[in-house]
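All protein chains but one are shown in place.
Going by the order they are written in, the chains are A and B; count residues from 1 in each one.
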Amino acid sequence: MGNILNQIGIENYIFLCVVLFCIGIFGVLYRRNAIIVFMSIEIMLNAVNLLFVAFSTYHQDAQGQVFVFFSMAVAAAEVAVGLAILVSIFRNLGSISIDNLKNLKG
Amino acid sequence: MNVSTILIILLIGAFATYFSGDKLAPKVALLFSLAALGCSIVLLANYNAGENISVINAWITQPKISFALNGDGLGLAMVLLTAALNPVIIFSSFGNEYKNAKGFYALILFMAFAMTGTFLAADGLLYYIFWELALIPIYFIALIWGNGDLEERKKAVVKFFIYTLAGSLFMLVAFIYLSQKANGSFLIEDLYKVELSACEQLWIFLAFFLAYAIKIPIIPFHTWQANVYQKAPTVGTMLLSGIMLKMGLYSVIRWQLPIAPLAAKEYMNIFIALGISGVIYGSIVALRQKDVKKLLAYSSLAHVGLIAAASYTLTLDGLRGAVLQMIAHGFVVVGLFYAAEIIFRRYETRNISEMGGIRSQSPKFASMFLILVLASVALPGTFNFVGEFTVLYSLSQINIWFAVLGGSTIILGAYYMLKMFQNVMLGETNPKTFADVSVNEGISLVVIIGVLLFFGFYPKPITDLITPSLETILNVINKN
Partner (left out) sequence: MEMDTNLALVLVLTPFLGFLINVFLGKSLGKTVSGIIGTVAVAISFIVTLVLFNQISSTGKAIQVTLFEWIQISNLKIDLGFLLDQLSVLWLLFVTGIGSLIHLYSISYMHDDENMHKFFSYLNLFVFFMITLVIGSNLLVLFIGWEGVGLCSYLLIGFWHKNQDYNDAAKKAFIMNRIGDLGLLIGMFILGYTFKTLDYSELKQTILTIHYEPQIVWNISIAALCLFIGACGKSAQIPLYTWLPDAMAGPTPVSALIHAATMVTAGIFMVTRLNFVFDLATDVQTVIAIIGAITSLVAATIGLVQTDIKKVLAYSTVSQLGLMFLALGFGAYEVAVFHVITHAFFKACLFLGSGSVIHGLHGEQDMRKMGGLRKAMPITFWTMMISSLAISGVPFFSGFFSKDEILMTAFHHSIPLYVIGSIASIMTAFYMFRLMFLTFFKEFRGTEEQKHHLHESGSLITIPLIILAILAAFGGLISLPGHSWLNEYLAPLFTKVAGEEHHLGATEYSLMGVAVLGGLLGILIAYIKYFKQDNVPESDENITGLSKVLYNKYYVDEAYDALFVAPVNFLSKFFRDYIETGLSALVFGFGKVANEIAIQGKRLQSGSIGLYLFVFVLGMCAIISYIFLAQ
């Protein structure tokens, strides 16, 4: 394991994660399609997961990998609920553009 | 028998009144208020006989709040004031018909309950609960049974409610801070013992001051007063001016001064000056009021300003004078508002310019009204003089100019009260008929006048009752 890090270097993992995370953020901010927003969130989650794994290896500590399992489980649950909501929204409004979701207006 | 009995009587009375139906409610309420008066007199006798009438029970363990009621002379004097005025106030309403009377009278008793609790409570949080509890009934009384345009009334009453509530919150914060310092206890003795730095005391003092200054009211925190007095039904006005104002003044003596004595001493002059400017300001504004109840409201402002100033002198005379004047003012202001109500029952107006020439139609009423007016301007021989003299004397000990400026009330007070009396009672006979006081009305007025004159010449029972507890409080204040 150690030699993989030696070959590539922890910095590159961090850069990759940051790039992935930013892609996620911009996806969330710019896209209007709820499913794509959703996917962007997943990318952000996975960016963090990747970072967890990288650091876990770097520190020789298994805790990080344990966290990743938790986070993947939560993400799976979230996807299940989220998609269910999206389906419900689609059935009600006939669209899944987030611009149409104005019910939270104060 | 201890002081909790009187609270129980009033609380049961409130429920009994509510369940007795609209017809019986006034009588039931009167009965229970008289029972409370009787009970307080028995308590007084027991207290004078040296019996311990205080109560202390654990109530909530975390935070440590006790159900502690302190039956000392000062508290007892205020309870007596409440218990004596309450039947008079209820009885005075007998000439009026109220919709949903059961609710009305139940609220009056409930308010008496809360106010009595405030005067007795010896635990900071319990005291705070009673203090806020007293606000709820008067809010409904003024809102539902008040007079004038509903929107206007709502505006005035809601302002009053929020204003006083907001002020009290600072007091709550102060209490919480104090209890942290006192190892979680809210008991008044523990709070007295808390050692605070001068800076802390100032903040505590100001927090209390905000609560009390709004309640009393001291200028410039008085803006709720005149409008609420005008809009509330007379019974509500009497409760407010006769007793509720005294809650603030009483609390200054019981809580604010002993807990933050250093701040009180340091800034004494400022607070006395504030009280005295209330005297002058209130008197001057009262001169040009067109509505009787508003005029009386401003006169109240002037009187309580003087009482507050006396309390802040931190002398025995000042505190004693303040308490005497509180009691005297309680009676006289209830009498005056009642007189205004008697006129309203006949003329359906509170506008001074629509009155006049009543004296030739109803000499008895005119005489009684005049006695009340004279008591209010502290003519010697009335209880108010005893109070006002002591108060002014205590102010003169601090600085003679305080006495001179505060004493301007005897000139300005005479000016606006006599002007009002002249415009309301004297002059050509009014074309509208004015029936002289009925028996019921007469009884209330005679009781009030009797009390004022009796204690005017023989205030010793009251002075003897309050002096020891005031001395105890002064010892706490001067312990450092």
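Basically, a contact is a pair of C-beta atoms (placed from the backbone, for glycine too) under 8 Å apart; a residue touches a chain by one contact, two chains touch by 3 or more.
None of these values were measured; they are calculated from a predicted model.
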item	value
Contact list for the unshown chain, restricted to visible chains	A, B
Sole contact to the chain not displayed, among B:Val42, B:Leu379 or B:Val476	B:Leu379
From B:Lys154, B:Lys419 or B:Lys432, residue that would touch the chain that is not displayed	B:Lys419
Touch criterion as defined above, residue of B:Val55, B:Leu392 or B:Ile448 at the omitted chain	B:Leu392
Options B:Ile162, B:Ile270 or B:Ala435, residue touching the unrepresented chain	B:Ile162
Chain B residues touching the omitted chain (full complex)	159, 162-163, 220, 222-224, 226, 281, 284-289, 315-317, 320, 357, 359-360, 363, 367, 374, 379-381, 386, 389-390, 392-393, 396-397, 400, 403-404, 407-408, 410-412, 414-415, 418-419, 422, 425-429, 457-460, 463, 467
Hidden partner interface residues of chain A, rising order	25, 28-29, 32, 37, 98-99, 101-106
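Heads up, the rule we're going with is that only the chains that are shown with their structure count from here on.
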item	value
Chain centre separation (chain A, chain B; CA means) in Å	66
